[in-house]
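The complex appears here without one of its protein chains, the remainder shown in place.
Up next is chain A:
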Amino acid sequence: MVGLVAEPASLDFTTTDGAAIPQALLGNVYNGLVKQDESGKIVPDLAKSWTLSPDRKTYTFTLVDNAKFTNGQAFTADDAVFSIERVQTAWTTSLKSAMAVVESAKATSATELTVTLTKPSNDWLFRMTTRIGAMFDKTGVDKLATDPVGTGPYKFGSWKRGDSIVLQRNDQYWGTKPYFGQVTLKYFKDPNALNNALLSGTIDVIGTVQAPEALSQFNGNGKYQVIEGTTNGEVLLSFNNSRPVFKDLRVRQGIRAAIDHKALLDTCFAGRGKLIGSMVPPTDPWYEDLTGVAPYDQAKAKSLLQAAGATGKTLRLRLPTLPYATSCGQVVKSQLEQAGLKVQIDQLEFPAAWLTAVLKNADYDLSIIAHVEPRDLGAVFNAQYYTRYDDPTLQQHVAAADAGDEATQVSEMRKAARRLSEQAAADWLFLIPNLIVADKDVKGLPQNAITESFDLSRLSR
């Protein structure tokens, strides 16, 4: 039994957003053509192999031939075509836009699929590892919100709303069958309740530790193991780059120099997590340690802010009501005030109020939020998004990375990440760690949480 925090609102991730649905279902109930392994590499799933045409526009996938949906239907290239086309027609969440680049998808035989893109895109294949790449059965999509049908190692068992989701082992699974006959995902609203559930033996695993300061009750206790890895969750101190004060590079750099990231991480996240310095987690192929670009230097911060005439100015730090944002916000406030700024903290209820005020209307100067989408550098830093960061050079790097071969992608994304950091488009407070606490004898837990799925198929005792 695995304890998690956010319960899905529905089981249908084609029309409902949020991380909780793919966390439970992707890779467990649904398979994609491709998936990401623990180190971030794209590896085969329902597609045994694939080739890419020289113009980088046509992908040819060879599919496994023994996969079956849990309703008994065989999985064929027709289903893949159906699933890909359905993203463009029936999905309503914003993620569907990643499929817009597909010109056509054709089944050339039961196990061969060709997908043609309108332009070369590395990002498309990567997005196929996320929920939009999930493979559905043509006859199994009527009741996605309550009765999902996939080809995965587990089939959907039952859902007690407000409590738990039960997944049953899929005995017809085409790959390695899971060890456990049944896995229960139990949802907790309150981190204390979650910890108590493990301490009293109600659950065996805490899937995501939300309050790292509580880890002390498990650390050094022989009954439990604590796993720490990385995620894609960059905690951003975002700047509203459309505000006049942030047009001045010295102000942005001054703010970055004013923040003592190490001290901040110790205070507000119990020292867990990783300092990154730009919008790239260490599991992406183009990761580089950029923490040296803007080291903590209070004297420099003061003089930069003074030179820009920003000293004494009041900035509005609008925080979502999330524990890490609330506690880190206090640290940010005091550090910025030491450097000569005034900071007014303003709490906004999350999600509803924050989404409207900050994300939609960009009515803020500073905010703190974790961006957990994978490879989201280009999506977060553009003129339309709430960061209001309008930088053609950055967009050129991102576009070149998407169109080029693997080597080009890596070098262009490196340039993009470095530019973001040097231009101080925001400040990267830290990367959220993947923290799991479990009974000592539970094996097969994922160390890094870099995909949308919580892989339950390798769990054993």
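Side notes on the structure shown:
Just so we're on the same page, a contact is a pair of C-beta atoms (placed from the backbone, for glycine too) under 8 Å apart; a residue touches a chain by one contact, two chains touch by 3 or more; residues count from 1.
Please note the rule applied: contacts and distances are computed from a predicted model.
The UniProt record for the undisplayed chain lists the protein name "Peptide/nickel transport system permease protein", from the options "TonB-dependent receptor", "Penicillin-binding protein 2", "Aldehyde dehydrogenase family protein" or "Peptide/nickel transport system permease protein". In the complete complex, the residue from A:65, A:266 or A:349 that touches the missing chain is A:349.
In the complete complex, the hidden chain is touched by one of A:89, A:176, A:200 or A:219, namely A:200.
Of the listed positions A:163, A:266 or A:390, the one in contact with the omitted chain in the full complex is A:163.
On the side of chain A, the interface with the absent chain consists of residues 7, 9-10, 12, 15-18, 92-95, 97, 145-146, 160-163, 186-190, 192-193, 196-197, 199-202, 349-353, 355-357, 359-360, 373, 379, using the contact rule stated above.
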